[in-house]
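Missing here is one protein chain; the remaining ones are kept as they sit in the complex.
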Amino acid sequence: MSYTMAEALNAALHDAMADDDQVVVLGEDVATLGGVFRITVDLQRKFGEKRIFDTPLAESGIVGTAIGMAMYGMRPVVEIQFDGFLYPAFEQLVCHVAKMRNRTMGSLQLPMVIRIPYGGGIGAVEHHSESPESYFMHTAGLKVYTPGTPQDAYSMLRDAIADPDPVVFFEPKRRYYEKADGTLPIRTEPVGTAVVRTTGDTATIVAYGPMIPTALEAAELAKEEGWSLEVVDLRSLNPIDYDTVIASVKKTGRAVVVHEAPMTLGPGAEIAARIQEGAFYSLEAPVQRVTGWDTPYPPALLEEEFLPSPDTILNAVERALEF
Amino acid sequence: MSISLLPSESPLQFLRPDGTLAENTPNLGLSSEQLVNMYRTMVRTRTLDTLAISLQRQGQLGVWASSRGQEGGQVGCAFAMEDRDWSFSTYREHAIAIHKGVPFDALLRQYKGEWFGLFDPKEYRFAPHSIPIATHLLHAVGYAHAAKLAGDDLVAFGFVGDGATSEGDFHEALNFASVLDAPVVFFVQNNGFAISTPTRMQTRAPSLAHKAIGYGIQGYQVDGNDVLASYHTTRTAVTEARATGRPALIEAHTYRMQPHTTADDDTRYRDTDDAEEWAAKDPILRFEKLLRSTGDLNDEIIETIASEANEESLSIRSQVTTAQPPPVAEGFNHVYENIPPHLALQRDAVLNEIQEAGL
Partner (left out) sequence: MVFVFDLPDLAEGTTEAQILEWLVQVGDTVTIDQDIVEVETAKAVVVIPSPTAGVVAELHGPVGAVMEVGKPLITFNTEAHAADPEKKTANLVGYGPSSDHRGRRRRPAATSLVDVPDELPSRPLAKPPVRKLAKSLGIHLGSVAGTGVGGIVTRADVEEATQTKPATIPAPVSTAVATPVPVPAANTSVIPVTGIRRTIAQKMEMAHAIPTASAWLDADATGLMRLRASLKKSHPDAGITPMAIVMFLTVKALNHVPVLNAHYREGEIHTFSDVHLAFAASTDRGLLVPTARDAHNMSIVEIAAELRRLTNSARDGSIKPNELVGSTFTISNYGSLGMDGGIPLMNHPNTGILGIGAITDKAVVEDGQVVIRPTVNLSLSFDHRVCDGAEASEFLTFLAQAVADPAVLLL
């Protein structure tokens, strides 16, 4: 038996809705169509129009409405259709979703999940390949999760829906059809912990979301070079489990942070800063970053140069080894 | 005054689906040559749109949003525009692009991922199409307002679909245009669906055109599959906008005969009956019938137009299939007027890495 990440996400939504009738799903094309990536497929048939409904085409409206529903006591799970269409909802997210608990001293909580397919690598047109996670990691009051495996997709989405705080849940769209063996449901490590996907002592590869298969492929290829890479899957980008990251870097002495988001003020900037604070005397080389460029996401025919690949990760490991 | 801003109860129609003209059809002042040109533009649009769908299926384009079925409204509108008028469009206004002279191979190579904009918008008065829904309507307002301040009598056209009328930017654009007296024609193609979501899930207004009165601007409803009604209505709106600066909202009722994009599956959310019903209202067929009846078209002219379109299609196909990726440095060269040092360093590192790999 096997299942895809898309199926795992669908199952997580299904099971969460079955377990708690306060869980509701809303967004553009989520109900009748089942979402443009079919993540919500069949949910309306099973749970009806009160539990999952199509909204008008308005992202600010979707998130803002979900805020009101959460204030009433529901647990809304909203879908933003593509990463690049998120921005109309930015004001609602930053001004209200992130702050409601704080400004009411905990009286009003927003246990809501904002699901966003993100990242590139699918040959898409503009605004369909973005990695905006930094904005939300930077915004206090939001949790930011991103699964890198089908198993985590199920387990972490369940955790996100159960979370008393709002969670921005980034789904690596290029990995929607990655398969895992086994059956659902499956529960993995609690969200908020990073996981060492493969152990090694040459260098630590810090990655998350769509870069997990890429990092693991790099680790496999690294064996040909005589290197053993330790891949740390962050899973949660806010909070980040720095204990696991720093323990790994203390062991390997070298760190390479990998993400599709641009380099400048990308997640790697913060992670590198934390590594130098926590593992300074263990560092054999400056923390390397393999990231997207500090440019707008390029057209499809250039994206394979833009995106981190096993090759560019191995090059970064080699640079770290040269110090 | 406010009552007069309301649109007609039903969409204006001159050209019936059977190719006959309604009794109230005014003299539109269109020459035979113009009529045939309108027909030719519709045929070219459909032919090239079909080519694009094929190319996507053949792995040449990432995705394609088809304009099939919407050629009537678009071509009628296009022919009411002056050369100096600007289009601010979505990803589905292919007839407008063709009429404006935008090289279609450039459009297709954009969808192949060679670059986002492969033509100069200023040359064709065709702003880069906007994928984020409704956002560009405000650009149309700003462009028109600036032109008016400069004494330039152009009109800006903002094209959107029915779904876009739900976005906040739609509201803001109409309000700004009205308050600023910005000469903008908002041309909404209501094709029935925003991806899977039917128009009744976007609004409970009597029509999208009824929204105009809320902003104090004139609303119009028109049959979007009737090229002549579309031409007439747009002509009325654009003439008024040019003369007075008052914007207008036109709702063209039409039907998206293809899925939202090639990545969509419309069988999951709509009946094939609808498609058959709308196929009978095809804008090209009814116009062809009319022009045959008036003697403006005959088999020979139709065949010539079709074969010219096919030749154009073959030529464009070859330009698209042989298109090459841009140099990697191009990814960095257009971000700023002058590339800042950190970005130059990054570019050089990337280029060096590629060169070292012998690529």
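Each chain gets a letter, A and B, in the order it is written, and its residues are counted from 1.
Following the convention adopted for this analysis, a contact is a pair of C-beta atoms (placed from the backbone, for glycine too) under 8 Å apart; a residue touches a chain by one contact, two chains touch by 3 or more.
Treat the numbers as computed from the prediction; the structure is a model and nothing was measured.
Undergrad: The complex has one chain that is not drawn here; which of the drawn chains does it touch?
TA: Touched by the chain not displayed, across the whole complex: A, B.
Undergrad: Of the listed residues A:A58, A:M137, A:V206 or A:A316, which contacts the missing chain in the full complex?
TA: A:A316
Undergrad: Can you tell me which of A:T32, A:S134, A:T188 or A:T214 touches the chain that was removed from the display?
TA: A:T214
Undergrad: Have a look at A:E133, A:E178 or A:E270 and name the one touching the chain we're not showing.
TA: Reading the full complex, the residue touching the unseen chain is A:E178.
Undergrad: So which of A:G61, A:G121 or A:P267 would be touching the chain we can't see?
TA: A:G121
Undergrad: By the contact definition given up top, give the residues of chain A that touch the hidden chain.
TA: Chain A touches the chain not shown through residues 4, 6, 36-38, 121-124, 128, 173-178, 213-214, 217-218, 221, 253, 280-286, 288, 300-301, 304, 307, 309-312, 314-316, 318-319, 322-323.
Undergrad: Touching the absent chain: which residues on chain B qualify?
TA: Missing-chain contacts on chain B: residues 51, 54, 56-63, 112-113, 259, 262-265, 267, 314, 317-318, 321-325, 345-346, 348-350, 352-354, 356-357, 359.
The rule is short, and it goes like this: only the chains that are shown with their structure count from here on.
Undergrad: On a C-alpha centroid basis, what's the spacing between chain A and chain B, in Å?
TA: About 36 Å separates the centre of chain A from that of chain B.
Undergrad: What residues of chain A sit close enough to touch chain B in their complex?
TA: Counting only chain A, the residues touching chain B are 28-29, 32-34, 36, 54-58, 60-61, 84-85, 87-88, 122-128, 263-264, 293-296, 298-303, 305-306, 311-312, 315.
Undergrad: Could you please specify the touching residues of chain B with respect to chain A in the complex?
TA: Residues of chain B touching chain A: 62-63, 91, 110-116, 131-133, 163-164, 166-169, 194-197, 201-203, 263-265, 268-269, 324-326, 328, 330-332, 335, 342-343, 346-347, 350, 353-354, 357.
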